[in-house]
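Only one protein chain is missing; all other protein chains are in place.
Up next is chain A:
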Amino acid sequence: MDLTATTTIRKPAPEVYAFWRDLENLPTFMAHLDQVRTTGATTSHWSASAPFGKDLEWDAEIVDETPTEKIQWRSTGEAAVPNSGTVRFVPAPDGVSTEVHVALVYDLPGGAVGKAVAKYFGEEPHQLLDDDLRRLKQVLETGEVVRSDGAPWGKRAREEFPQRPAQPLSDAEVEKGAEA
């Protein structure tokens, strides 16, 4: 499965690149990721939960990078869902902003894990990546993922549709949401 998405962020390329290059930042805006831990100069350990099956973890390495311009990575070892990705940072014509172009490739296995991943991405898989990039833009331009009453948990907005009503959260909901 090949996914591509792009957005424009009103920050200079070095800043956007630096945020992405610290791979531990990825889970703040990528919905399917729980955690990314840096394990070396170019290596890292990734974990994803519900959508990819329970406690799915894999190692990854950066295979090519050009500071402020491009990062390319791939999973290594025995990943249950082998995957790779490229992100390019291109100065936008306005002289202020940066175009972020992302391409991801998932090598979907047979069996339950493959089915779970395919179901998670649905009929228009790029939409999830579009949403990820919207949150990246929110984080870099405004400082955090934007929350509303209908979508109070930030990066889980789309999977909650139809959402809870647009009314303030109860204490119980806040506690439950913080755990989830």
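Keep this in mind: a residue touches a chain if its C-beta (ideal position, glycine included) is under 8 Å from a C-beta of that chain, and two chains touch if they have at least 3 such contacts; residues count from 1.
Just so we're on the same page, contacts and distances are computed from a predicted model.
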Choices "ABC transporter permease", "Threonine dehydrogenase-like Zn-dependent dehydrogenase", "Glycolate oxidase FAD binding subunit" or "Ascorbate-specific PTS system EIIA component" - which one is the UniProt name of the chain not shown: "Threonine dehydrogenase-like Zn-dependent dehydrogenase"
Residue in contact with the excluded chain [from A:Asp2, A:Asp94 or A:Glu123]: A:Asp94
From A:Glu15, A:Asp34 or A:Asp130, residue that would touch the chain that is not displayed: A:Asp130
Absent chain, residues of chain A that touch it: 8, 10, 94, 97, 127, 130-131, 134, 137-138, 141-144, 146-152, 154, 157-158, 161-171, 174
